[in-house]
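One protein chain omitted, others in place.
And now, chain A:
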Amino acid sequence: MAVMLQGVVATAALSSSAAFDSKGAQLPTVKFLLERKGGFLVDRSDRRLAVFASNARAQGVVATAALSSSAAFDSKGAQLPTVKFLLERKGGFLVDRSDRRLAVFASNARARSASRLVTNAVAAKTDKSTASAASKIGGHEILLFEALREGLEEEMDRDPRVCVMGEDVGHYGGSYKATKGLAKKYGDLRVLDTPIAENSFTGMAVGAAMTGLRPIVEGMNMGFLLLAFNQISNNCGMLHYTSGGQFKIPIVIRGPGGVGRQLGAEHSQRLESYFQSIPGIQMVACSTPYNAKGLMKAAIRSENPVILFEHVLLYNLKEKIPDEEYVLSLEEAEMVRPGEHITILTYSRMRYHVMQAAKTLVNKGYDPEVIDIRSLKPFDLYTIGNSVKKTHRVLIVEECMRTGGIGASLTAAINENFHDYLDAPIACLSSQDVPTPYAGTLEEWTVVQPAQIVTAVEQLCQ
């Protein structure tokens, strides 16, 4: 039974000494390292906890102690152990490091054993199973686009320099309703309806960011941002470098991409492969309401230009997310389902195809480890590497084209760094190198389907 780790508590998976039994052992007590009046915690890739002051209402202490090491999960898919929260916080921030460590959590939270599988890649209807009965914390159910909006609104409340620009974001509320109601609340200048001129309004956002504003540019569809490629590549990505560090460009560029439901070739593009070489930008892809909100907030707070890739078909996914404020780390991958036999790396919508295939695979006796890489640039080679060292086989499932896609770069990165740990060549399942056709049956075959994933795993694990 696949487990998707959600919620504010990260399981200290993978690592070491503390083994959790599937009945839900307690995490060892942690000492409070710091007490700060207000602050939120960010887990850093070097696994030191950094605490930043902020206007958080948080009083009280902050827990810590990332445990590293190698606690293995029971391969049958242990539930998240109930965790005792040692720290009390009167509200505050949380950063979730979804796999390897303890996350700091706010006081009202209790352990949440989220054991849930979302099988639908396209949630046209709300998925009942996501309303996890096992959840013990007061969270609230939310759709992905609402989660984005919530994150956006919280950040706009927090910092008056945050503003939104895009087509139909204001009065219309956003073509995917990600900015609904914001223009009424913040005014027309702060949630700006632009004319259909991607090149220049992206340039305008970069110019505004140079002076200190923090704009969020919405591309109605990621494919339209090709028109703004010059601004994104040359100005957004490179100005910090060519000015010798004088200008920061804290911009967020977001929008839906990916193959939808028969939208045609030009509206089904995956731009992450085109943008990945641009130096100076960060790219993240969200896949669940939980990580959508967290990544949106992290992207807005980041001083670097961040491109947030959403997916057209995932906007109506429903999930319960915490009431407390939380920010995810932009460079982190998410452990969706720990396993032993093979590492499956994926992101965005393909995560759901993979999880669907995982059900079949588990029934056939395989134990795949599924990682949602989330951070497309830079790759979280730490999480990925640990996984490769454990399973020795890698399958990459992505929606990009085969040529020059994210999978291609990831294959190269893993090969170069972890070659000695691989028992088999890395397999990469990507979309076909064709423009996405309109006909439904053809469209289905341009994109990786769960059956193909199962076959690939079987082949790799021979």
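Just a few scattered comments:
As a convention for this text, contacts are C-beta pairs under 8 Å (C-beta built on N, C-alpha and C of every residue); 3 or more make two chains touch, one makes a residue touch a chain; residues count from 1.
Everything below uses one rule, namely that contacts and distances are computed from a predicted model.
Think of the chain that is not pictured: of "Trafficking protein particle complex subunit", "Pyruvate dehydrogenase E1 component subunit alpha", "BING4 C-terminal domain-containing protein" or "Ubiquitin-like-conjugating enzyme ATG10", UniProt labels it "Pyruvate dehydrogenase E1 component subunit alpha". Of the listed residues A:144, A:169, A:191 or A:206, the one in contact with the hidden chain in the full complex is A:206.
Although one chain is not drawn, the whole complex shows that of A:360, A:417, A:432 or A:449 it is A:417 that touches it.
As for the chain not pictured, it touches chain A at residues 44-46, 163, 189-190, 192, 194-195, 197, 199-213, 230-231, 234-235, 239-248, 250, 279-280, 282, 303-304, 331, 378, 381, 416-417.
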